[in-house]
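Every protein chain but one is kept in place in this view of the complex.
We just call them A, B and C in the order they show up, numbering each chain from 1.
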Amino acid sequence: MFKRILIANRGEIALRVIRAAKALGIETVCVYSQADKDGPWLEHADQAVCIGPGPSPQSYLRIDRIIAAAEVSHADAIHPGYGFLSENAHFAEVCRDSGFEFIGPSPEAMALLGDKVSCKKMARKVGTPVFPGTEDAIEDIDEAVKVAAEIGYPVIVKATAGGGGRGMRVARDEAQLRAGIESARQEATAAFGNGAVYIEKFLENARHFEVQTIGDKHGNAVHLFERDCSSQRRHQKLIEEAPSPGVDPEKRKKVCESAAALIASAKYSGAATVEFLMDAKQNFYMLEVNTRVQVEHPVTEMITGIDIVREQIMVASGKPLSVKQADIKVNGHAIECRINAEDPDRGFMPQAGLIETFVPPGGLGVRLDSHARAGYRIPPNYDSMIGKLIVHGPTRDIAIARMKVALDEFKIGPVKTTIPLHRKLMDNPDFNKATFDIHYVERLLKAEEAAKAAKAAAAPAMAKAGA
Amino acid sequence: MFKRILIANRGEIALRVIRAAKALGIETVCVYSQADKDGPWLEHADQAVCIGPGPSPQSYLRIDRIIAAAEVSHADAIHPGYGFLSENAHFAEVCRDSGFEFIGPSPEAMALLGDKVSCKKMARKVGTPVFPGTEDAIEDIDEAVKVAAEIGYPVIVKATAGGGGRGMRVARDEAQLRAGIESARQEATAAFGNGAVYIEKFLENARHFEVQTIGDKHGNAVHLFERDCSSQRRHQKLIEEAPSPGVDPEKRKKVCESAAALIASAKYSGAATVEFLMDAKQNFYMLEVNTRVQVEHPVTEMITGIDIVREQIMVASGKPLSVKQADIKVNGHAIECRINAEDPDRGFMPQAGLIETFVPPGGLGVRLDSHARAGYRIPPNYDSMIGKLIVHGPTRDIAIARMKVALDEFKIGPVKTTIPLHRKLMDNPDFNKATFDIHYVERLLKAEEAAKAAKAAAAPAMAKAGA
Amino acid sequence: MIDIRKLKELVRLMVENDLTELDIRDEQETVTVKRPGLHVAPQVVAAPMMAAAPVAHAAPAAAAAPAAAPAAAKEVLPAIESPMVGTFYATPGPDKAPFVSVGSKVGPDTTVCLIEAMKIFNEIKAETSGTVEEVLVKSGQPVEFGQPLYRIRPS
Partner (left out) sequence: MIDIRKLKELVRLMVENDLTELDIRDEQETVTVKRPGLHVAPQVVAAPMMAAAPVAHAAPAAAAAPAAAPAAAKEVLPAIESPMVGTFYATPGPDKAPFVSVGSKVGPDTTVCLIEAMKIFNEIKAETSGTVEEVLVKSGQPVEFGQPLYRIRPS
């Protein structure tokens, strides 16, 4: 087992790794930037090494400095956390070449699954359901009709050069497709000077479904079931839960097993997440593989009882996985709310600055992963997540009820956070009945904006009427 | 279901009940004393009613005021918590007579199991193993020999009027018994002017083993397995865990089932704990039944996934138990450390006063039940417990490792707490190997005291020698 | 071995409290702490107690009402406080006149109201002498222990 792990990250995930390492009796070294010199997580590390100024390119993304810090601190392994260098195969390679175990996959496995093309190829081979779209430009309409028939309607026609919703047409049958290609081409030519279009499967009411997997260096790979992360805003996950509510057990088993097969075929060691979109008929389409631990890993830990970061460390050290697939069971339901220092009332503007009040919730089924506390000054340099509130309960309804209680208890000030938004979403009927898709939060926010605007517009009129 | 529950308690258990009620959509009313007017838990209640000054006999023990508060706040049920009036059958009766559901057993069941004599009688009937001692004075030595033979050696001879260890003799055979009674009588006569003695079973290396049970109003009763609470100081539990480590599965099953049978036979509805001593051969001897929720209930919640306070509320409202015995499984291991505001370095003197720093631990498997926070002033009127730190893990070793990490993270100041003592106990070999008994903490503390005294005594001598 | 984290905490304590010297020994329990004699900024970093967003108290009205009133400078008179939890009645019976009203003179034994708790009507005495200046609670309203019922100008 390792004697000392260097953590090439910050904030809550640095603290998460410290906790897992300490429980294994392993020492920790944290690298930190000058902007993080007061980071509360550094207190819990055995050692802290400053590697540069606040901006990430000069500190947390500086491979040379991180390796130098590992050298001077005599670490024997490096945990990359998530973000920063965690999916950088070159970094994994430098770690290995410098004699430090990278707590994650081999550079080869990372490159293989991290690249969308090679990953999709591998997925097809092992039977992981992939997205049937093609990114090749369509030469003529008849070819498009053929491709669409293969993919199955509805499809979406997209301009190769497109963006911002322009040059896009949804087609539900051949006639719509023919018309759509024509108009999309015209629009694209006008807008981008390039009329090339391609076709993709169009998913209506898709949900985000992702499978947690983990492999070791002995060829074992298991899945820890799935998470639903449909509560998103601008492709940023807000709420994650496990298991994914209302999924057919047989379909779920099949897709989860195909995800484990995918990482096994890549001789992948460490934690990986295979992300899918799931349509209303519960068909799955692989999006990509994340070759690292994810922000939302705690919900999977809650329902399986498996410490994913501990497992990452163990398998990196060469130990076999501590669990066999047959022993991994789902126990209850877990939900995570990302607590971001953002102001939901002002376009989710990030809030740097001093946290004066920080009263965390507690009690049965409540877990908080946070590096924040009263007196912590959030630096402006990094992402706005200051913690993750996770609840667990025997059923989804009880988990939601506990999350409401916990959110009500959680007091942070004066910085604004996403707590009120989460509290609102917990009461949202779509969330409650899991009749959601990946766009429901944005629809909700848009509707609120519109209602607000309407009210503001009406107010002077009413004032006038009243006067 | 109830619409509004009045909580006739304070501190962490008041908060515990608030959380359970809120998750059930039930409103809460807290009564409080003037000393608790700034109690942080009151914030989370829907309503708070002051019922008197700080001293408990003028507030938390005033049945009339609590009932009046329930009347004016239109509560429909009363949760007594633990301590205060929770085991007062008269209070349960007044609640019922005043039209409020008492969240606990009927006064009759409480009286039956709360009284040691009637409880023991009932226990013998249903096969719950009881303590074979007798408190009747022994008339002559031959009778004593006969009783001892029935009980089985070793036995302990105790002076009826005794106390403080005087007039006590342990006997491992008949000869020792005869000699022991003689000398105990002489000593007792000299010390107390009363030579009467009696005989009890003497347990060596006994452990505290208690079974959590819960019954409903439909005649169902289940057990939620057991807890070990051998880490005690002056009969106060310090650390509790579930399950009890190293107990033979068959013996355990039998005693747990006998505990459920006992409360079933009393037509008991609500949570009850049947307490036993377990000797080195894993024989069980019932001590008493606690007819309320216990401080240490969370460890059982962690390993069974059952929300005991929720269940209390549900069964009080007339609902049947949500679980059947066959569905209740043990999942992993849980440990609770009671965080008391006491100074372990100064004879565990309670520490009232302002908490300036309060940084709770967090992360996987960590639960904190505490009403305290930075800025909370601990009133001097009540017991010193300011929170309970609970950890859960797949094995006892992992739970201990997590508890160490959590205790290291937990910062409270300037009031002194039992955190350092717990941290020390987590490293104690007897605790680690579960080769403990109910006296090991006191032995440890005594040994430390002695070592300190010896060092202090040696210091001047050494100084002299050095001079 | 001395714990580096402990040491860090000590140093933090020093910096935060602007101590100049800290000397800790053990076994014999010696603690020496020094700080500069003159404080420029004696503002203690207030522990961030959650702005005790208080709870809707049983009897929301009373005490708060006059205090919240604009008359900040208004003299605060002593109050007769409720010695119990219950329902306040200003009159001895449904159609009776109130025991006291603004301007009434009261002595220690004057009954000022009834408080009903557990079906029992308790006569509450003034236990002071003076003139009723204000009635703070409405008849039929719940009151909690210590809640001001009347403001009295002492005589």
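Note that in this section contacts are C-beta pairs under 8 Å (C-beta built on N, C-alpha and C of every residue); 3 or more make two chains touch, one makes a residue touch a chain.
Computed from a predicted structure; not experimentally measured.
When the omitted chain is restored, the residue from A:Gly127, A:Gly332, A:Pro350 or A:Gly375 that touches it is A:Gly375. Taking the complete complex into account, A:Arg65 is the one of A:Arg65, A:Arg233 or A:Lys388 that touches the chain left out.
Interface residues of chain A with the unshown chain, by the touch rule above, are 31, 34, 37-40, 42-43, 47, 49-53, 59, 64-65, 67-69, 71-73, 98, 354, 356, 373-377.
Here, only the chains that are shown with their structure count from here on.
Of all chains shown, the one whose average CA position lies nearest the global CA mean is B. Taking each chain's centre as the mean of its C-alpha atoms, chain B lies 34 Å from chain C.
For chain A, the set of residues that touch two or more other chains comprises 359, 374. In chain C, the residues that reach two or more other chains under the touch definition are 48, 50.
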